[in-house]
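In what follows, a structure is listed as C-alpha cells, so that the remarks can point back to it.
Excluded from the complex is one protein chain; the other protein chains are retained at their positions.
Order of writing sets the labels: A, B, C, D and E. Residues in every chain begin at 1.
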C-alpha cells in the first residue's frame, strides 16, 4: 500500500508564473517519457518479480515510488507556473479583464496569453496539470513496457531513463528561472542515478544475453546485411571480431538481394563467423529453460497464494 | 512524496489460477473506470485545490493514495490469477508441453487456454498485468476529469465512483473464488464509501449549484424541449415545480421545431416558469465572481511560491 | 429515426471571423466534455432503458437529440468564425497573397495567422470543424459512459453536464463577440437545465444509493483511511454522523498502515460506526436482486423482440 | 436542429439473442467504417458546403441524418441480440446462476458465454452497445474525413460507402437469423444507393479532376515508376494512352533508381507522354483559382453571418 | 524484401530553416492522409492480392514503395527545415543563448521561436521528424483501409490520394521557399498520377459495382429519403434516370417519416424505379459468389504455401 507525505521529495519553487514553460513541462507529467510512464512501468514490472526475485522487486518498487514522488514535483511546478490562471477564470463575470490581458495591454497579460500554446490550461484544466504531453496528447498505457522477464525489463528501464534524462536536458534550455532549473537538475540527475541502478541490477543476472531464455540461431547471429547502395560505412558493428572475441567475427553480406536468391531465402545459409553448433545451442536452450522455469515455479506457491500476509484464513 | 508499504491494504488471495477472470479484472486495473483512473483523477484535482482549499486537498490526496493502494491490490490479484503462465513461458525450449496444454489434454492446460481471451498475458506481459482494459485498449489520460473547480470535480468523482462500483458488481458475478470475491467486496465497498465522502464534501461548498460561478440565463433554465414524436413521458424532470419549489415550474415545449421558428431561434423566448430577472442574475454573477476569484487569489502567494517548505533558501 | 430541420435550435451568429476562438471552441465540438460526447452518451444509454424504463428512455432521447442540435450550433459557429479561410485556400495559385497575410501586413491577415494555433483548419479541414478537441486530439468513443444501470448512468450524466457547463463558462472569457457570447450563454444554460432534469430523474428511482443492486460490506462503509502524514483536515466527510444520521458515524483510521498490520490486511476489521449486520445486507441484496432483474426481464419479450413495430411480419 | 422519431427507419427484429454476433456487429456501430463514422463524416462536411453549395449541403445532411437513423438500427439490433444479459446482471446476489451459465450446463448459458468475445458487454456496458469496434477499440474522430473541398470529400464518401458495404457483406455470413439478415440487407443496400448518389454529385461538379484547384506538373503526371524487381505486370494503369486518350500515353520508367541518378533526382526529367505545357498549366491554375475562390467568397456574407435566420435581431 | 538507395527519389532542398512550416509539413509525414498512411495502406492491401491478382499486387507494391520513398522525402525536408535546432540543443550548458533566441533579439531566433507551434521538435525529437500529424497526434494504424477486396480497396486508394493531393495543395500556400514548393509540387503531382493508376485498375475489374460480391436489394437501391425539412434540392442524385439509364429512375420519398409508418418500417416497401426482380438478384449473387471465390481459392495452394520460393526445402 502507499502512504502520502505532504512534503515534496524536492523543495520545488518558481520565481514567477510562466504558462508557456508549464506547457512544455507537461511532457514530463503526461508524456511518453515522463514521470507517470516511469512510475507505472516499474510498478507494473514489479508484480511478476515479487515472488521469484524479491531483491529486484524491492528495487523496482523503490524507484517506482520515487517516480510517483517526482510526478508530484512536476505537477506542483506546473501548478505554480500557472499561478493566476485559476483565480482569473473564477472572475467569470468580468471577462473584459481577461480579454484585455489577451490583447496584451500589460505585462501580466503576456503570461496568460503565452498559455495559448496549451489551451487545455485555459478551457479545460482551469490552471492545473493535465494527463497529457506538451501537445495535449493523452498519456497512454502503451507507453509502459513490462514483459515479465527481468533481462528485458531492465533494458527497457535503462532506455526509459535515458530518454527521460535527455528530455530534462532539453527542457532546461527553455527556462531561466533558477528555482525551476534547480528542480529540473534534481530530477534529471535522478534519472542518471536510476540508469546506474538498473545497469547494476541487469549485470547481477547471469547470463543476461541474449535476453530471455533462447540463444539465437548461429546461422544468423553474426551476419550483417548491407541493405543499402553506395558507400558502406564499416565499424565495430559490422566488421572485426565483434563482441565475441578471437575466433569469431562479423559476416558482412555486401549484396543481400543476390544472397537471398542464392540461399533459397536464407534457408541454405551456412554458419559463418562462429564455431557454435546448432546442437550446442539446442542443448543450452534446454538446460537454460529448465533452470529458469524452475526458478520461477518453485518460488510461487500454487495454492492459496497470498501476496503479503500469512495466507491462513 | 509517497512511501510504499510492502503489505497490501487488503489481504488479497486467490484459491487457484484463473487467467480468464484475470482478463476481465484488467478492467479495474487499466480500464476507463478502474483504480488507475480514480487514483490519477483525485491526484490531479488535488494540485489546484492545495492552496485555496487545503481541507479538500487532504481529502483528495487521501483517497488518491487509497486508490493507488487499490491498484496494487488489483494488480496483485491479476498476477496471482496468472500463476503458472510466467513459469511455463520460461520453459521456452519445451514448447511441445505448452502446445499440449493448448490442445486441452489436461485440466491444467485449460487454465492457460482460457487466457486466449487476453493474448497479451501470453505474448506480451509474460503473466503480469498490463496497463489496458479487459480488451487490451491502453489506459488513456483522457479518462481523467479535472477542471480546476471543486463543484465540478467532486461531481465527476461521485460519478466515477458510481461507475467503478457497478463494474465491481458486474465482475463479482464472473468468479466463484471466495478469496477473490472477498477482495472485490472490499474494493466495491470502498467505492461506496468514497461516494459518501465526495457527496459530503460537495455539500460543504455553498452554493454549489450551478457548478462554477455563473448562473444560467433564466429564459432557458426552466424549459424542457420535447425533441421526439409520439407519446411524451412526463415526470418530475419536465413537469411540476421542479427543484425550485412553489412559484416556479418546468416549461414543457411540446413542439420545439415550431417554437424555434416562432422565437427567431429561441432568441425571442420570453422568461417563463420563474420570476428571476436577468439583472438579478447579472448582479449575482458579478458578486459571486469577485468572491470566488478572491478566495483563490488571496490563498496563493504570487512570488517565490513554495509548495511545501518555507521557501527560504 | 432522426429528422433534420435546417434551422438551428438557436440563432447562432458571429460579428466577425475569429479563427483563434474557433480553435478553442473545438473543445465543445470534438472534446471530452463537448456536445458530441453528451449526445452519444445519452443516445447509447437509451438503448438499455427503452423497454424496462420507457419514461427514462424518452428523457434520454430528448436530451440526446437536443445535444445533437447543440453540436450543430457549435459546428456552425466554428464555421462562421473561420469565414474566409476556405475561400483563400481555393485561391491556390495565388499563394503570395496568403503568404503576405501570414507575414502580417494587414488587419485581415491577422485573423488567419491566429488560426496557427489550430493548424488543422488550414491544412486539413479547409476551414470547417474537425472531430477533435481544441488541441487536435480526435474524439474518442471512450468519452462515453454507459453502464446499463440508470442509477449509475444518470450520475455520469450529471457530472458530464457539470463539466460541459464549466467549459462554456471558461470559454466565455475568451471572446467579446456579443453574438458568440449569446450562443454560449444559451448552450451553457441548457447544461444547467439538463443537470436539473437528470437529478430529478435520479431521485425518482428508489432506492438509488448505492448505485446498482448490491449494498456495501458494513465493515468498510463507514471507515475513513487517513492515508497521509501531517495535519489531517476533518470535515463532514470523515467525522460526525455522516449521511446516515443519528446512531451511525464515520470511523477515522488515523494510522492505516498500523491498522492494516493489526487486522491481517483489513480482513479482521470489526464493524464499527453502524449497526448494520452482514445478514441484513445479504438479505437485502437478495431481495433487491430479484426485484431489479424481474423488472428488466419481464419488460423484454424474449422471442421476436421488435423494437418499434408490432413484429408481425 | 434534429428531431427524433421513436420508430426505427427499418423494422429491425431478431429471432433470438446472439451475443457473439452482437460483438461482430459493433463493427458497424463504433467501428472505422460504421454508421457513426458515416453520419459524422457527412455532417461535418456539410458545414463548409452550406453557403456556397446549398444543393450539396442538402444531400450531405439528408444522408448524414439517414446514417444517424441507421446507427440507431444497429444499436437497437445489438441490444436485442443481448437480451437477457442486463436482466441477469441485475440478479447480482445470485451469481451462482450466472456462474452455472458460464460453465455451460444449458443452452441459454451458451449465449452468455459466447459474449466472452466481447467482455465489455458483461462488465462494462451491462448489455447495451458500446462506442467501439468489434474488438473494443473506441471510435475515433480521426475516422472522419472532411477537407472542405467537395471534389475530395465526395470521393472520401464513395470509398467510405464501399467499405461499409463490404463489411455488411462479410457480416451477413456470420448470422443465419433471417430477421437480422433482413436488416443487414437493408443497411447494405442503402450504402450501395448512397454510393450512386455521391457519384452523381461528384459528376455534377465540373471539372472534378484533379480534385481541388491545381493541376499536376506535366513532367510527373504520366510517369509510372517500376519500383520493384522481376516480372513487371503491365496494364491500362501503366501502358497505352491511359485516361487521356489519343496522343498521350503512360511513360513506364523501368529502372527508377538509374533514372533518379540521371535526372538529378527527377528535377531534370523532360515532359513525356503529354503535350501539356507548364505555362498552360500555370494559366489554368490561375484562372481556376480565381473562379473557385470567388464562388466561395461571394456566397458568404462577411458580416453578421447568420446561419439560419435573417440575422436581424 | 526492400533495398534502400541513399539518394532521394526527388532532389529535395530548402532555402533556409523554417521550423513553423516543418510543423505543418508533419501532416504529410505522420498525418491521417500522409505518406506513411499511403505506403502502409497499399503495402497491406498487397498481401491479399499477391496470389489471386498478381498484376494488382505488382501495382500496389510499386506504389507502396514509391510512397515509402516519398515519406523519406518529406522527412528529409522536415529535417532540413529544422537545421540548427539539434546543434543548439547540444549546446546544453549555454542555455542563455537559446533563451535569447526565444526572446527574439535577432532574426535567427525567430526561426526557432516559431517552432513553438511544434514543441515536440524542441523537447522531444531534438530537431528530427516525429511520427505524428501537425498537431502532435501520433499516427494510427486505423488510418489504413484494407478490406481484402480490390473493388473496395482501390476506391479507398483513390479517395486517399485525393485527400493527400488537397493537403499538398493547402500546404503549398504556407511556404514561399521555391525549393520546398518544387518538392511539394512533385509530391502533389504523384498523388494525381496514382489516382489515375488506381482508377484504371478499378476499371479493369468487371463488374466492379457494387463493390464486393452481392447486389443491393432492389427495393432500396433506387430510393432517396428526404430526411430534412424545407426546400429540397433536386439533382441527378435524386431525380431522373440516375446511373441506370432509360427505364429506371430515382424514387424520391418526400416524407420518410410518414413512409416508414406506412410500410411497417420499410419492410413492405414495393420495388419502384427498377424492373429488377429479387430472384434475378439472388441468381446473380449466387453465380458471382461462385466465380469470385473460385478465382481466389484456385490461385492459392492450400498446402505448404510458399510466398516467394519454390517451397521445396
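Following the convention adopted for this analysis, a contact is a pair of C-beta atoms (placed from the backbone, for glycine too) under 8 Å apart; a residue touches a chain by one contact, two chains touch by 3 or more.
Predicted model only: the values in this text are computed from it and were never measured.
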Given A:55, A:280 or A:295, the one touching the chain that is not displayed: A:55
Among B:4, B:20, B:37 or B:155, residue touching the chain not depicted: B:4
Chain not shown: contacting residue from B:8, B:24, B:71 or B:89: B:89
Sole residue of D:15, D:208, D:239 or D:267 that reaches the chain not shown, by the stated touch rule: D:267
Residue of A:19, A:119 or A:242 touching the missing chain in the full complex: A:242
Residue numbers in chain B that touch the chain omitted from display: 1-6, 88-89, 92, 95-96, 98-99, 102, 116-117, 119-120, 122-124, 126, 132, 135-138, 308-309, 313
Residues from chain D at the interface with the omitted partner, ascending: 20, 23-24, 27, 31-33, 117, 133-137, 166-167, 169-176, 227-230, 256-257, 260, 264-265, 267
Interface with the undisplayed chain - residues on chain A: 5, 7-12, 32-33, 54-55, 57-59, 61-63, 65-66, 69, 137, 140, 142-143, 145, 147, 149, 151-152, 155-156, 158-160, 162-163, 165-167, 169, 172, 182, 185-186, 188-190, 192-193, 195-201, 203-204, 209-217, 219-228, 232-238, 242-243, 256-257, 260-261, 264-267
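By our rule, only the chains that are shown with their structure count from here on.
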Length of the line joining the C-alpha centres of chain B and chain D, rounded to whole Å: 33
CA centroid of chain B to CA centroid of chain E, Å: 37
Junction residues of chain C - those touching two or more other chains: 1-9, 11-12, 32-33, 61-62, 65, 69, 88-89, 92, 117, 124, 126, 132, 135-138, 140, 142, 147, 149, 166-167, 169, 172, 212-214, 227-228, 256-257, 260, 264-265, 308-309
